[in-house]
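With one protein chain held back, the other chains of the complex are shown just where they sit.
On to subunit A.
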Amino acid sequence: MVAEAKKAALEERLDGLTLPEGGGWLAAARRDARDRLDAVGLPGRRDEYWRFTNPAPLVARDPEVSDVSQSPDPFDGYESVVITIEDGVVTLPDTLPENLQIGTLREAGEADIHWAKDIYGTLEAMGSRPVLRPLATLNSAYATDGVVIRATGPVAKPVHIRTTGTGDPILHHVVRVDADASLTLLESGTAGARSNVATEIDLADTGAFHHIRIQGPDHVRHPNTHLFARLRQESVFKSFTLSANGLLARNEAVIELTGDDATAHIAGAAFGRGDFHHDDTVFVTHDAVNCESRQVFKKVLRDGATGVFQGKILVKEGAQKTDGYQISQALLLDEDSQFLAKPELEIYADDVACSHGSTTGAIDETALFYLRSRGVSKRDATDLLVLSFLAEAIEEIEDETLREHVGGRMADWLARG
């Protein structure tokens, strides 16, 4: 039974939205998602994982958007295969490196047989089982387009999905990394939009997926993202997100370790001020032996900004030798800002090593004095200490060039913020 309020919210949200045209397997997947959505309605303030973040701006029919359709490309200067999505229109690159297949979701949906069929909506549905994720389910039903990416071997160049435009795009990407294949995905955007982006990532045995996402620095922005990853034996998943500013960002990640000896790392660095509200909601499930997972999230909040972290490690029965780690930390630059954290461990195996921690702190006065005594202004010294605080999250980026690139971008934005 769906509460009346949720049903009403759903009806209002869907007013004017129609299921995208097309037939085939995609239409069936959409209808299935639509049915599941009907059964659950939209999130409300009282739902367990929405107590810290008001879903209203994300579920409202008319989004608040700005006229900033394009902010500077944060990966500018970093060589990649670029896919642009402008106001929902996907443009694919002309040439591709070896071992890489790219298509639009629309085209893939028209094909009689397509590898994406087994993934689309499937990982989302799996991830919606322990905890409802109605906005992701809505995405599976109503996404107008997206990108399907398959790595059949090591892909030499990263793929960059750059989303621009304002408005209210709903996009759905599907990624498959085959055995012994590896792929790096970069994501940037959106600018002044409210966006709902779902990405399903299926990793075959020994597949490796690296994900670097940069959101910002536009402030009038409501990104709502959902990552769903399924890891098989010895596969590797590493995702990092840098967020600068934003009225409301809700980044969800649902990771299932289903094959032995797999590794999943997810990290984020976020900073903003004033009416900045940033929410990371992560759910990692260990359902295999000897897997490692790691969550590292850092937020810098000032002038009344709010940071949210809800992170769970679920270790299922039989998932022995699990190594699970989770840390979330906030640096509050004033007393008006707040960090709300909900770290959770749920363990049904006996031979595991899991730890989690969450801290909220202010600027270290001794370090601040040390820097100022060297002639650095209070403002610049604070910036340096903010960088210092966020550096631990940036360290999670494995590739050195990318790490330096993202670190540089962060420093630029901080200096200008």
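Criterion: a residue touches a chain if its C-beta (ideal position, glycine included) is under 8 Å from a C-beta of that chain, and two chains touch if they have at least 3 such contacts; residues count from 1.
Here is the rule we go by: contacts and distances are computed from a predicted model.
Chain not shown in the complex: UniProt lists it as "Putative ATP-dependent transporter SufC", one of "Electron transfer flavoprotein subunit alpha/FixB family protein", "Nitric oxide reductase subunit B", "Acetyl-CoA acetyltransferase" or "Putative ATP-dependent transporter SufC".
Note that of A:Glu86, A:Glu392 or A:Asp412, the residue touching the chain absent from this view is A:Glu392. Although one chain is not displayed, its contacts with subunit A can still be listed: residues 365-367, 369-378, 380-381, 384-385, 387-392, 394-395.
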